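Structure first, then comments.
Every protein chain but one is kept in place in this view of the complex.
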Amino acid sequence: MAIPKSAYPAPFNVTRASHVVITSRDLGASRAFYVDMLGLIVSDEDANTLYLRGLEEACHHSLVIKRAPEPVCERVGMRVYAESDLDAASEFLARRSMPYRFVEVPHQGKTLHFKDASGAPIELCARMDVKPRLVVAFDQFRAGAPHRLDHFQILTPDLQAVCDFYTAMGFRLSEFVAIDGTDDLVFAFLQRKGNPHDIVFANGGGPRLHHFAYTVPDASHIIHACDVAGRMGFNKNVEYGPGRHGPGHALFVYFRDPDGHRVELFTTHYQCMDIENEPTRWDVSYLANRPWGYPPRERWYEEASLFAGVKPNYPPRRAGPATLESLISSSK
Amino acid sequence: MAIPKSAYPAPFNVTRASHVVITSRDLGASRAFYVDMLGLIVSDEDANTLYLRGLEEACHHSLVIKRAPEPVCERVGMRVYAESDLDAASEFLARRSMPYRFVEVPHQGKTLHFKDASGAPIELCARMDVKPRLVVAFDQFRAGAPHRLDHFQILTPDLQAVCDFYTAMGFRLSEFVAIDGTDDLVFAFLQRKGNPHDIVFANGGGPRLHHFAYTVPDASHIIHACDVAGRMGFNKNVEYGPGRHGPGHALFVYFRDPDGHRVELFTTHYQCMDIENEPTRWDVSYLANRPWGYPPRERWYEEASLFAGVKPNYPPRRAGPATLESLISSSK
Amino acid sequence: MAIPKSAYPAPFNVTRASHVVITSRDLGASRAFYVDMLGLIVSDEDANTLYLRGLEEACHHSLVIKRAPEPVCERVGMRVYAESDLDAASEFLARRSMPYRFVEVPHQGKTLHFKDASGAPIELCARMDVKPRLVVAFDQFRAGAPHRLDHFQILTPDLQAVCDFYTAMGFRLSEFVAIDGTDDLVFAFLQRKGNPHDIVFANGGGPRLHHFAYTVPDASHIIHACDVAGRMGFNKNVEYGPGRHGPGHALFVYFRDPDGHRVELFTTHYQCMDIENEPTRWDVSYLANRPWGYPPRERWYEEASLFAGVKPNYPPRRAGPATLESLISSSK
Partner (left out) sequence: MAIPKSAYPAPFNVTRASHVVITSRDLGASRAFYVDMLGLIVSDEDANTLYLRGLEEACHHSLVIKRAPEPVCERVGMRVYAESDLDAASEFLARRSMPYRFVEVPHQGKTLHFKDASGAPIELCARMDVKPRLVVAFDQFRAGAPHRLDHFQILTPDLQAVCDFYTAMGFRLSEFVAIDGTDDLVFAFLQRKGNPHDIVFANGGGPRLHHFAYTVPDASHIIHACDVAGRMGFNKNVEYGPGRHGPGHALFVYFRDPDGHRVELFTTHYQCMDIENEPTRWDVSYLANRPWGYPPRERWYEEASLFAGVKPNYPPRRAGPATLESLISSSK
């Protein structure tokens, strides 16, 4: 696969990963997990919806949880800078004959809905209602003290298509993992905001949401989040980590929420915004040789949240490496 | 004073604060301070120049120290995204009848020199030579483990002029301090990269460079930097802090280098890139009421590095508040 | 002054600094400071008394605050291992013709009251009621998360007398500060539990209680305690620090409570229990040369809590160095 070149200037100005909308069978259990334990802040709530944000976020929400009979991901959201960028985005989609529509979403400005090249439902908006930043509300810090939503990871069997699509929108590839000796991508880290990723795509049955990730201030918050989780009866929800990522370099821990959605806490990573920064390549065999710590449990590779109303496609099972886990294992 | 509106789209794309060029009477003493003690990495050095970078930086240098009989700041540098942005920058300056010239600078791509509205010498470039990121070279971490240059602070008696100039270039005002009950600015935090500041201007005799600032991973690195400094005979170089900033919210400590240049280490602050984020206003009287900790020593307000060949102007002494310190004191 | 030799075996087995009893004009304000802000745990309370402990403490109380019209320190408490040690202690005092009496104290076993060689009221007991250790109750950690009471500091004009007295009880001198070129003590660190101090005596008008000190888990808790204090309106209560001690080596911060009592939070220091460990000597001139950070405010040297009903004596003012501050200043 060829690494596509990012459009510059971008056809419209996506600024960052913004928010994710998931569903839950039990909002009380979600609240206990995300607010009482993990430390997110409630911006608003009603009988059917919980709007949460991180401690440094002035935007109304970065995580929306809706009551529903089945847990799915409804949509991932990104910000554009100005509403004029939404019009430019719709023109970009129209030129590609990709359907879109403008919708009204509570607490957001004009919002554009479409599906990306993987089939994942995306929304773009320029504005949200404003809430107080609690970045120095130290007396309200709990557990990991998650500060802001940073990125999403989505599984898809067709990484070529999503890379072509996102780089055409002006996303830059910061790092990628490829099968040794080939250009076949198994991980692609795409960014707009100047750190390694706003959205990551990994090889697997999809589109499915693998996880969304919040930053925490430092290593001690990763440990404290685990300790508080253990103390509050969420020890089984600590799925993987603490550990150190190879690509991206962050210290991480993954939790599963009561509905099975996966959320990562991680320490922030490096700035990446200069034109001379070429994408960093990692061979998949390298991933088998972790910086330290246990490998992920198999379910970390296999399980992910369905997108509402979107049937995933699975990579062909027989034509060589299929799942990420088997790719890594077969490379050892 | 009116808060000016930022140009969007910007006339050219400045991406971030990039580097600073200072002079030293004794490069050996500078190396002992910045490398052996503070933990910066040597990218290159010869008999007359030391090129340093932070641990996460892939760019060739963020701090250049040249041997000279007198310690001054030669220039502060910013990045634009592409070389085409340099041409757009020269047109922007030409429209304002501001002199500029293109120059060759070692290890940098095409570079544009000019003086900003405060008279401070600025350089813009799109490219630098590439060096390995050492963000996970944990065995090379020393003291504060400074990760990347984040911002500059410059003193000037005319904040209105610099705010007009930088916002016309597309900089956004993230926070500002004004005299109570007025719009008279005493601090202006201007940013392009999506956190509170790439360049800060404060009221005072100028243009003079007050400090440049490197990020550190967390609070423990602030303490460790002080501890290592004390251990290595640099205890008197710890000028102010550790403390918690009001505006910007970071944990900080300021050092003076052997030539008197001031460098800040601080923990990173919040993301700030959405269109609805209005500048945060602080009354100057608020600054007298610190989150905790001692007030700065008087010299922190008064002393700053001269720019090479630029004579500073001082604010009128009699027409009310003059120095920042007197403004804050008189507001108590 | 001669450094006295510690009795071995000790005439009775003091194990550690245990608790302090202070009075407050406003228990509500004390509770807000020590519990809501600083993070101590309430073991018991009634209309006139607040019993507090640190997170790792299984003993009923390490800080007792009683309602009273004037803020004083009633008594500092130490533990002996067994009740038989109390009898041995009373014999030790009787041999020295020092008054003592056995008293009943709520939540404590048999308790022995006496005044030490400085005139400070001391109590010894072997037992207390047991409370749950909250050392892993991470969801209850607040601010500095103070873990356990570690030591007291008392001012006295006669360090020779107290050193003779405490070493006769089996205390060991771990570190001391003396006037340059002499053996005149200005600080004496005395210990039983195997770290540098259970009780510290400093030259000054006394006996007065200078401070009592709680351990915190690490440097980040020192910073977080300051940050929470600032956020909750206690920024003026942060009296001195964060800083690094010379003697003892700990990272510290001192708070003043609403009644003016001083409490230190600090990171734990080194183990010190081998017979070959000779006391570490520091010249008082060395203290003027801090590892880093600001010197204490004058009031840190001068102000201290009176002991109930005990009139302090002040060192002679004219015969050379008197207060600790003047000693340190005059040595510069």
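When the chains are written out, they are named A, B and C in that same order, and each has its own residue count from 1.
We adopt the following convention: a residue touches a chain if its C-beta (ideal position, glycine included) is under 8 Å from a C-beta of that chain, and two chains touch if they have at least 3 such contacts.
Every value quoted in this text rests on a predicted model; they were computed, and no experiment measured them.
K.L.:
So one chain is hidden, and I want to know which residue out of C:112, C:128, C:173 or C:304 touches that hidden chain in the complete assembly.
P.N.:
C:128
K.L.:
Hey, which of C:31, C:53, C:75 or C:147 is the one touching the hidden chain?
P.N.:
C:147
K.L.:
Among C:31, C:193, C:211 or C:261, which residue is in contact with the omitted chain in the full complex?
P.N.:
That would be C:193, which touches the missing chain.
K.L.:
Using the document's definition of touch, tell me which of C:31, C:53 or C:79 contacts the absent chain.
P.N.:
The single option touching the absent chain is C:79.
K.L.:
Which residue from B:72, B:136 or B:304 sits in contact with the chain not drawn here?
P.N.:
That would be B:136, which touches the missing chain.
K.L.:
State which residues belonging to chain C touch the missing partner chain.
P.N.:
8-9, 13, 15-16, 56-59, 79, 81-82, 126-128, 130, 133, 135-136, 147-148, 193-194, 217-220, 244, 249, 267-271, 273-278, 291
K.L.:
What does the interface between chain B and the hidden chain look like in terms of residue numbers?
P.N.:
136-139, 141-143, 218, 220, 224, 227-228, 230-232
K.L.:
Identify the residues of chain A touching the omitted chain, counting contacts across the whole complex.
P.N.:
218-220, 222-223, 226-227, 229-231, 235, 238, 242, 244, 251, 289-294
To be clear about the criterion, only the chains that are shown with their structure count from here on.
K.L.:
Since chain A and chain C share one sequence, what rotation angle in degrees maps the C-alpha trace of one onto the other, as a multiple of 5?
P.N.:
180
K.L.:
Whole-Å distance, chain B centre to chain C centre, using C-alpha means?
P.N.:
Centres of chain B and chain C (C-alpha means) sit 44 Å apart.
K.L.:
Quick one: report the Å distance separating chain A from chain C, using the average Cα coordinate of each chain.
P.N.:
Comparing mean C-alpha positions, chain C is 51 Å from chain A.
K.L.:
Return the distance between the CA-based centres of chain A and chain B, expressed in whole Å.
P.N.:
Chain centroid spacing, chain A to chain B, equals 32 Å.
K.L.:
What positions in chain A touch 2 or more of the other chains?
P.N.:
136, 218, 220
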